[in-house]
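Only a portion of the chains appears, each positioned as in the full assembly.
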């Protein structure tokens, strides 16, 4: 397939196939809902094991962090055709997530040859902002980490 | 039980019982292995669903982030007797984790009345440093987030 410069390498179906090679992404019930050059949206499928607190039943912060990391990583993968190792990641928690599926929108902050930065926002199905954050990725690596 | 000031409120058994009220912590196979006033150690039990990459079989960064968040949170819980909401969290990834259980050591950086900061390090069973990071917690909240 010929590619013009700057064109997204992977379409939604290809990106989802790549993401679902990871058992953890399958467990999170990841589906790719939109892809463009500098942005992706994924949906994650709620499950009982996500719960952080038996009383409030809100989703654990570690799940939200996982969604931000994987979405910020794979927004870069659409250009690169592969996942890249995370150097570090930061998450801000804005609001408790009630039980239910979540949408995660990722976008590129800076695509570098060696180091790239991207960000992601987690929303519930009412469009409320649950968490947001950023990851720094080793774009020069040839194997994911 | 009487408490002198600054004494840890929860012992290892109580802390583990509190942690395992969360379905996500049960899924992560969390066991508390050590508790003192300003530090805890927990062990997490590897499972196939942690895998990030079918070829390398390393553990997903979202799992490591989850372990850092929960350990940094519960090192504060030993004083407070309850989990507290995470304001934000940051994780540095140092080395790929091969399949296997992980140890996480948490310690308090600054215990405040309103805001507290704690940190955690994830080690494999060979003692290699896999990831490390920090969380900021809303100590003044009466309910976990």
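Letters are used for the chains, namely A and B, taken in the order the chains are written, and counting of residues starts over at 1 for each.
As a working rule, a residue touches a chain if its C-beta (ideal position, glycine included) is under 8 Å from a C-beta of that chain, and two chains touch if they have at least 3 such contacts.
Worth saying up front: this structure is predicted, and the values here are computed from it rather than measured.
This homomeric assembly is drawn with 2 chains in place; in total, the structure file defines 4 copies of the chain.
We take it that only the chains that are shown with their structure count from here on.
Note: centroid distance chain A to chain B, computed from Cα atoms, is 23 Å. Only residues 21-24, 26-27, 48-54, 56, 58, 60-63, 65-67, 69-70, 83, 85-93, 96, 133, 143-145 of chain B touch chain A when the two sit together in their complex.
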